[in-house]
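Quick notes on the structure that follows.
Excluded from the complex is one protein chain; the other protein chains are retained at their positions.
As written, the chains take the letters A, B and C, and residue 1 is the first residue of each chain.
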Amino acid sequence: MKLFEYEAKEILRRYGVEVPKSVLVRKGEDPIEKMKQAGLEPPVVVKAQVLVAGRGKAGGVKMARTWEDVKKIVDELFEKPIKGIKPKLLLIEEAIPHETELYVGIVIDRSERKPVVLASRYGGMDIEEIAREKPESIVRVHVDPFLGMKGYQARLIGKKIGLQGKVLSRFASFLTALYEVFDKYDAELAESNPLAVVGDKVIPLDARLIVDDNALYRHPELAGERLEESGEYTEWEIKARKLGLAFVELDGDIGIIGNGAGLTMTTMDLVYEYGGKPANFLDIGGGASAELVKTAVSFLIEFPKTKKIFMNIFGGITRCDEVAKGIVKALEELGQLPKPLVVRLAGTNEEEGREILRKAGIEAFVDPIEAVKRLMEI
Amino acid sequence: MKLFEYEAKEILRRYGVEVPKSVLVRKGEDPIEKMKQAGLEPPVVVKAQVLVAGRGKAGGVKMARTWEDVKKIVDELFEKPIKGIKPKLLLIEEAIPHETELYVGIVIDRSERKPVVLASRYGGMDIEEIAREKPESIVRVHVDPFLGMKGYQARLIGKKIGLQGKVLSRFASFLTALYEVFDKYDAELAESNPLAVVGDKVIPLDARLIVDDNALYRHPELAGERLEESGEYTEWEIKARKLGLAFVELDGDIGIIGNGAGLTMTTMDLVYEYGGKPANFLDIGGGASAELVKTAVSFLIEFPKTKKIFMNIFGGITRCDEVAKGIVKALEELGQLPKPLVVRLAGTNEEEGREILRKAGIEAFVDPIEAVKRLMEI
Amino acid sequence: MAVLLDENARVIVQGITGREGSFHTRLMLEYGTKIVAGVTPGKGGMTVHGVPVYDTMAEAVAEHPEANTSIIFVPARFAPDAVYEAVDAGIKLVVVITEHIPVHETLKFVNYARQKGTTIIGPNCPGIISPGKAKVGIMPGHVFKPGNIGIVSRSGTLTYEIGYALSKKGYGQSTVIGIGGDPVIGLSFTEALRLFQEDPETEAVVLVGEIGGDMEERAAEMIKRGEFTKPVVAFIAGRTAPPGKRMGHAGAIIMMGTGTYEGKVKALTEAGVKVAKTPFEIPSLVEEVLKK
Partner (left out) sequence: MAVLLDENARVIVQGITGREGSFHTRLMLEYGTKIVAGVTPGKGGMTVHGVPVYDTMAEAVAEHPEANTSIIFVPARFAPDAVYEAVDAGIKLVVVITEHIPVHETLKFVNYARQKGTTIIGPNCPGIISPGKAKVGIMPGHVFKPGNIGIVSRSGTLTYEIGYALSKKGYGQSTVIGIGGDPVIGLSFTEALRLFQEDPETEAVVLVGEIGGDMEERAAEMIKRGEFTKPVVAFIAGRTAPPGKRMGHAGAIIMMGTGTYEGKVKALTEAGVKVAKTPFEIPSLVEEVLKK
């Protein structure tokens, strides 16, 4: 789960990090009033609290130099969708003059099975951009997950990105705090970019924190799911999640259902290979019940992007007869199938499954290649 | 630093442990009123919140079966010194009927350099008593300080002290919580004795927590030093601590000053060997200044138990001339020495030191044996 | 022979009394796997499909010192503890079926197990099967046949599909390892290849990858360095998956420009690996590489 910038900064503040002075403004609130209460004056930076990547480039961050500016920009940002998402909250922050912008992030290195700190003296651009443009500037240091980040490691990283003296110590304190947050919040990513050097200090101008969904039960203080606000999910993805379906929306027009993530992706790839464009990824998982199959089929029929549907099932734990029953149930409910459906059924109880479908007038293939060819012909 | 029972229980409660329902009563407060507010009724147990060992045997814990009992016992306990300490707070707790009392404690095993859990099915008596009477009942399990206590280890300990089924699971949860407290609070000791088995549950009827003094800076929420209330320190030990002196009061009448804990203890032993009884332990540490020496000497002169004073200094980092100057300063302030003082000075700058003392009319020995013999003659 | 698992496996099922644990205990027993004990805290003394249940691994191992393998069906919150318990009880192969384990927990127990010399498969995996010898996992046993092809896969169903297709064409398997779909897992592709390299029975390996991470690239490097010398056929799922989206598995996501389909295929191809465009091509590619 991605946290909003203001949440990430509030957490950092609680771990002893100095963050820019700020106020949070909701729609309808008077930003001028709130700024005055907080002792904030222009120039300030107004930032849309949305979770989409590339917020700055999409116009979600604006500098306001006067009180009039503030009013105008606040009104503007509340009305401006950033990659489709209108912000519900704006963060108004003191503008902090600075010369140097650093990058620092902590992620998990899958191969080393260790957290890894990435740092660069060229902050302000994405890590991908830095990796392209200044690859030699990126310092990578692994952390022992049992020991945590030691102060000396943080100092060493600071030295390697060219810091010295007091700034070096401040950077080390910041980085150890960031690691503590990474660790305590079960983060997949803890990042500050840019991290500004301001005199002797370092101040995170932006902060990102992505918490492992599997660990959310340990962080009840992070208010539940924020599907709508997050900008991570489309309208139909949110609907699917609420139905308990593992569904990803794509750009094409062929609905895809598979069992197992690998097989479902493969089914997408297969459709693509034969000239089709998948409208989605939908994995019914292992051992799906007829009920779940019914839900998934009905959902894809309703999903407006799909013109036809390809269902590719290999019965392992999943039983083909159970899948077939689910399809038939969906049909019964809808009266008839408003969109063409091609089914490939193989594995456990495949004959029984195909028999059930035949009786319901649906053709079921054994060979997925034949199935996809048929799909493209319809 | 020892925490009060009610503090230890409050911490355990925050770590998910079910503790007995209770109210805390200060002198002058109406215990009946407070109990009613908290929904507590007799029978209850009234416990003096003092930090001395053997509180129960000293009469600091009483059962109150009626409302009249409560009133009477509360008044009584506030007036009753437990090993010299009158309680400022009483804890009134629901009386919990139970059959089995367990012992569980966590301490640091110095030799293994690991925390060790001690558990026994014979709680209610001191671990020393258990070790004497039921040594085979004590289960000892070491914990890896980096990994912490795993649930399975806690279950294994529970099994070994004869628990089963739900009680076993509850015990394991309790023990993992106790370890977490031990770890998070930098404890030297985290103990519950007795830990009562009540139906399926385990409930700590008593709880002790001793926090490492060196780690107190990490626990600002534990209100500073509680010298007076603790019962750990005598009046003069408290005075000494406030002066920054490492001072322990003893039963005899010969004041002892040394530099270094080992040498100071050895000086006590030497006095004892020659028929004297030390009134104290006072270590001026390494590299003491004349000022500190003056403070230490003046303190021991004021300390009413001392009839004479023996000062044993071996100059390593500590300079004998500096020590001598401190003694002379103390003399000057007091006008004259109201109690006999025997000094042994050896090591760094010993001649200079002895010369300074000679001029001030104090005899200084090189040989500690000669010095102690002289001391005993006075 | 086979890798990691053969007829000498003596298995403890951790979380045996749960719905999944008990169901798959039955299926594994039916397959012929020697399950010697089960563990569920607080349920010691029961039996499940004739298998005795203990409260702790220590007791299970004390009663069944021949135990060398465990499989974990414990819910995510308690699964890491079960892993430590198995490792500390001296179990040398631990298969973690449980999904949704926090990745910070997995990081820790995988490092711990490595220090102690225990192999972890998973988490979030279908397990391991050496056809005809033993099955420690949740895969349908009937799709796999004994033979000389090793399979190592990040995907469950796809593995069954490929195993089935190979079996039908007469290419049985030495050992099939579903290493799991999480971002951090125990046994990796390179470690699995190292084992297959040493196994005389295995003549070729099918490697089933997915987008996300760099495990496939690392396997390719290893093959390129000549540390794996048997023929390899690979398939990578997710060619058409968009970046930044999790495709079911937490591990299957293209992030920060790494873990793309193209990168993986390029690395493998450069290492001389035949990469199938669809999994259904795999039997014929296997035929091809074995002929050489």
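Rule of thumb we're sticking to: contacts are C-beta pairs under 8 Å (C-beta built on N, C-alpha and C of every residue); 3 or more make two chains touch, one makes a residue touch a chain.
Quantities reported herein were computed from a predicted structural model and do not represent experimental measurements.
Asker: Taking the complete complex into account, which shown chains does the hidden chain touch?
Answerer: Even though it is not drawn, that chain still touches A, B.
Asker: Among A:74, A:168 or A:328, which one touches the chain that has been omitted from the display?
Answerer: Of all options in A:74, A:168 or A:328, contact with the hidden chain holds for A:168.
Asker: Who touches the missing chain here, B:31, B:87, B:124 or B:258?
Answerer: For the chain that is not drawn, the touching residue is B:258.
Asker: Out of A:98, A:114 or A:150, point to the residue that touches the absent chain in the complete complex.
Answerer: Counting the whole complex, the residue in contact with the absent chain is A:150.
Asker: One chain is left out of this view; which of B:103, B:236 or B:314 touches it in the full complex?
Answerer: Counting the whole complex, the residue in contact with the absent chain is B:314.
Asker: Give me the chain A residues in contact with the hidden chain, please.
Answerer: Looking at chain A, the ones touching the missing chain are residues 147, 150-152, 155-156, 159, 164-166, 168-169, 172.
Asker: Tell me where the left-out chain touches chain B, residue by residue.
Answerer: 53, 108, 110-111, 113-115, 127-128, 131, 144-146, 183, 186, 188, 212-215, 217-218, 246, 248, 250-251, 258-266, 268-270, 272-273, 278, 281, 283, 286, 314-318, 346-348, 367-369
Heads up, the rule we're going with is that only the chains that are shown with their structure count from here on.
Asker: Just grab the chain with the largest centre-to-centre distance to chain C, centres being mean Cα coordinates.
Answerer: The most distant chain relative to chain C turns out to be B.
Asker: Taking each chain's centre as the mean of its CA atoms, how far is chain A from chain B in angstrom?
Answerer: Distance between chain centres: 53 Å.
Asker: Averaging only over C-alpha atoms, locate the centres of chain B and chain C and give their separation in whole Å.
Answerer: About 55 Å, centre to centre.
Asker: Chain A: which residues touch two or more other chains?
Answerer: 146
Asker: Two or more other chains in contact with one residue: find those residues in chain C.
Answerer: Residue numbers touching two or more other chains: 112.
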